[in-house]
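Removed from the display is one protein chain of the complex; every other protein chain stays in position.
Going by the order they are written in, the chains are A and B; count residues from 1 in each one.
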Amino acid sequence: MSNEVLVVEHLRKEFRRRRGAPGGESQHLIAVDDVSFAVAPGGALAIVGESGSGKTTTARMIVGLEWPTAGSISVAGRVRSARRVPRRERKLRGREIQIVFQDPYLSLDPRQTVGSCLDEVLRFHFRWDSRTQQQRREALLAHVGLDARFASRLPRSMSGGQRQRVAIARALAAEPQVLVLDEAVSALDVSVQAQVLNCLADLRAETGVSYVFISHDLSVVRQISDDIIVMKSGKIAERGRTDVVLDAPQSDYARELLASVPRPGWHPRRRVVAASATPGPEPVG
Amino acid sequence: MTVGLASRRATTARVRRSFAGGDWISRACVGFLVLVVLGAVLAPLLAPYGPNQINLAAAYQGLSSQHLLGTDDLGRDIFSRLLYGARLPLLGAGLIDGIATALGLAVATTAAWVGGWLDAVVSRTLDVLFAFPGLLLAILAVALFGPGFVAPVIALAIAYTPYMARLIRSVAIRERSKPYIDACSVQGWSGAWICVRHLLPNLLPFVVVQATVSFGYALIDLASLSFLGLGVQPPAADWGLMISEGEPGILAHHPAEALFPGLMIILTVTALVTFGERRGALRSRLR
Partner (left out) sequence: MKDPLLRLQELCLWLPVKGGLAPILEDVNFTIHRGEAFGLVGESGSGKSMTARCISRLLPRGAKVTGDVLLEGVSTLSLTPRDLRAVRSSKVQIIFQDPRAHINPVRRVGDYLTEVLVTERGVEQDVANRRAIEILETIGVTAASTRLAQYPHEMSGGLLQRIMIAAALLVEPELLIADEPTTALDVTTQADVVALLDDMRRDRGLALLFITHDLELAAAICDRTGVMYAGTIVEVQTSAMLHQRPLHPYTAALLAARPSLTAQVRPVTISGSPVALADAPAGCTFAPRCAYQDSRCRLERPTLREGGVGSVACVRAHEIASQLAVVAESARG
């Protein structure tokens, strides 16, 4: 248990929304409810669910963009307890866990070249001379399958797949132990998605980084992950090894998810409970 | 509908071409503004007469080769006064705009970054300040500190700050919520670093457009104060002041003194606002 690179215990996140005039009743939205899991070094965990399942909120809590209402998160054996931390601690956290987001068109600073983006990360975390830094930068770009010439390009001259690769390179530049990928390939074309998935698989084999892969796409999840957690309405509906859960799901919800995936020979069937939506704003995903 | 690579490349080409000058209207506006600024800066070299060269014998003369735009009631050359008279309005409006933009940027970025209660307090305060008319604040300042250049400029700068801050805040909040800013936080960088290195540079295009338009409004407000006699005092050369001093001239069938400064104000502000709006439209098409 102690050598797990990421341990999450009884994680809980509540949002308070006030309805109507101030002083009116507040509405508690429980986005994440008693979620616990662990990731081994070099492992890959997939968190699967639909909108409102809490998977994105969980991802944001793990990397420190949201603060849990209850529960604990420890990365690389160190528990993250304080919210406001000094510079040194922030730096350490940056080297433990990093994240790649879904939308490649918003993931990069539009005014920064690829090279300067990577340099900024390298200079913050490491103290290398300029020659070593340049070599490291080129190695990072090569790792994600990009030419060294990309260093001088701006995001707007690059395609979605290339931008996403730069985002992955930026995350890896900090040499984290865990990489969180929040729907990182969902916005990509099928052919580009395949390239990025293969790149990610190779990276894990070469560097031993662990993945937490958030997705709604079960086929992608099958490729990239060893273990899987299925979330629904903030709770874990099922967990286990990916191949076991996807071949023989135990919970009703996992079965329903699998039955909805388009594949050869598949015919969609309308669910018995037809209207799935209740009036109200979208729950936080 | 996905935007393919082709349309993105076409957009990039469009951007490059407009940075080089854009459509002819924008270029004309910029050209005109450059002329006005040069005229003000080089007034001592370009003006045939001094701004306060009184020559009562030549009072109320029409357009001639001696006096390009005629003379006023004291025989002062209007063309020379027009050149010198550009200095104070431009400088004043520039200071108002510069101070309000700098302060507004600082307030808006901090509020957008910190969010939560700070943002709520700042927003409500800005809403209240925004409701207060700038001109009224300037008149109060003059009543307290006396007319001149400094009091109206400072008062208007304070009045314009909430306006700029509100505009910038909405853009700052939108930008701050983008994933690339979150990625910076996860890297471990401090809020100050992220705001200065990543947030501000991406706000700058919007801020520059707004500042250009606000320069025009500040010019009008400052000229209005001078017209009311609350700004710089005679015998200083100032467009707003010239308009009010030229009123008796209108009745005496010599409207040049009031007309030409008025025209200059209209043209300068139009050029500023038109150019600013066109840059803004270009930017929003790219987004």
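As a working rule, a residue touches a chain if its C-beta (ideal position, glycine included) is under 8 Å from a C-beta of that chain, and two chains touch if they have at least 3 such contacts.
For clarity, every value in this text was computed on a predicted model and none was experimentally measured.
Student: Of the residues A:Q135, A:S152 or A:N198, which one touches the chain left out of the display?
Tutor: A:N198
Student: Could you tell me which of A:R16, A:R127 or A:R269 touches the chain that is not displayed?
Tutor: Answering carefully, the residue with contact to the hidden chain is A:R269.
Student: For the chain not shown, which residue from A:A139, A:V244 or A:A259 touches it across the whole complex?
Tutor: For the chain that is not drawn, the touching residue is A:A259.
Student: Mind pulling the chain A residues that touch the left-out chain?
Tutor: 50-51, 159-162, 189-195, 197-198, 201, 216-220, 222-223, 243, 246-247, 256-264, 266-271, 274-282
Here, only the chains that are shown with their structure count from here on.
Student: Please give the residue numbers of chain A that touch chain B in the complex, ascending.
Tutor: Residues of chain A touching chain B: 63-65, 87, 90-95, 97-99, 101-103, 106-112, 120-121, 124, 156-157, 159, 167, 170-171, 174.
Student: So in the complex, the part of chain B that touches chain A is made up of which residues?
Tutor: Those residues of chain B that touch chain A are 5, 8-9, 11-12, 178-180, 182-183, 185-190, 197-198, 201-202.
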